[in-house]
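Every protein chain but one is kept in place in this view of the complex.
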Amino acid sequence: MATKPNLAASDSPKGMTLIVKTVVRFAIGIVFMFGWYIIIYGHLTPGGGFAGGTILACGYVLLTLAFGKELALTKMSDMAASIVDNTCALLFVLVPILGIAFGYFFLNFPPHGKPFNLVSAGVIPLYNILIGLKVTSSLFAIFLALSIFGRFISKLVEEAEEEE
Amino acid sequence: MILYFLTLVLFVMGVYCLIAKKNIIKKIIGLTITDYAINLFIIIIGYRAKGIAPIMFKNMTMKELTEYGVDPLPQALVLTSIVIGLGVLSLMTAICLRLYEKYKTFDMSEINRLKG
Partner (left out) sequence: MVETFLFVLLIFMIVGSIIAIETKNLLSSVISCGIVGAAVSIAFLMLAAPDIAITQVVVEILILVILIRATIMIDNTAIEAHWDTFAVVSSLIFFGLFLVFAFLAVQDLPPFGHPSMRVSQQYLETGLQKTGAANIVASIVLDFRGYDTLGEATVIFVSILGSFVILRRRGRKRRTEGDTEKVGILSEAEIREDYEEFRE
């Protein structure tokens, strides 16, 4: 009876060496926290949705490179990435259409609040979060697809060479 | 003036690499260098002498921002352009991998020769 392999074990043959795995275990939480900080405070400090989303995607790529793609897929499966991507793209079109009820397309309809607060500037933090999630899931999914396809091609080339 | 000219030299080198090299990966690298050069050119145009970043902090007066702030409009456009460059690169790499699967080489002249 085969037990389920522990994907995050330090001595599993997939992924990189022991030092890399230990360091990534410490650093990955900081990377994700930094990414979310850049997204959420995008209207007060430099950054915004695109930069923060790409930082989060780099965090997932770090997990994939250090531990193998199975562990990264348990954190965000390809179906989950697809759902998050499409939902955020749809919402990014629907929320401006909601602004038509208050005036015109893309109107900043929530109350603006006091400047320099976290909750201020109307709908801009919401846009930042939507774009951040969309960019994260897109870039992680495309990295997985390209690297899996690359491995498939190298397997084909090896089989072709063996046949000759 | 010399700064603008050097940026255009970088752009021309990127396009030369795109045209005159035969390996597809080199062409992708040429397009990436062209991207970097154009983004840099746009931001260099928008710089103001002794400029500060167009972000307002707590104890800053409005007069400082309007007198010393650099041009925020090129920065907004370049932000868009950088991420679009990444999307286009992923599409190019996907096509490149399909070509490798079919013709077993990255060399454009071989692919031209083998193509029917």
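Which chain is which? They are A and B, in the order written, and residues in each are numbered from 1.
Note that contacts are C-beta pairs under 8 Å (C-beta built on N, C-alpha and C of every residue); 3 or more make two chains touch, one makes a residue touch a chain.
Treat the numbers as computed from the prediction; the structure is a model and nothing was measured.
**Q** Mind pulling the subunit B residues that touch the left-out chain?
**A** With respect to the unshown chain, the touching residues of subunit B are 1-10, 12-17, 19-23, 25-26, 28-30, 32-33, 36, 39-40, 43-49, 51-57, 62, 65-66, 69-73, 75-80, 82-91, 93-98, 100, 105-107, 109.
**Q** By the contact criterion defined above, which parts of subunit A meet the unshown chain? Give residue numbers in ascending order.
**A** Residues 2, 5, 12-14, 38, 42-48, 50-51, 54-55, 57-58, 61, 65, 69-70, 73, 78-79, 82, 85, 89, 92-93, 96, 105-106, 108, 112-113, 115-116, 120-122, 124, 127-128, 131, 134-135, 138-139, 141-154, 157 of subunit A touch the chain absent from view.
Everything that follows uses one rule, which is that only the chains that are shown with their structure count from here on.
**Q** In the complex formed with subunit B, which residues of subunit A make contact?
**A** 45-46, 48, 50, 54, 115-116, 135, 139, 142, 145-146, 149-150, 153, 156-157, 160
**Q** Mind pulling up the subunit B residues that touch subunit A in the complex?
**A** On the subunit B side, the touching residues are 53, 55-56, 58, 79, 82-83, 86, 90, 93-94, 97, 100-101, 104.
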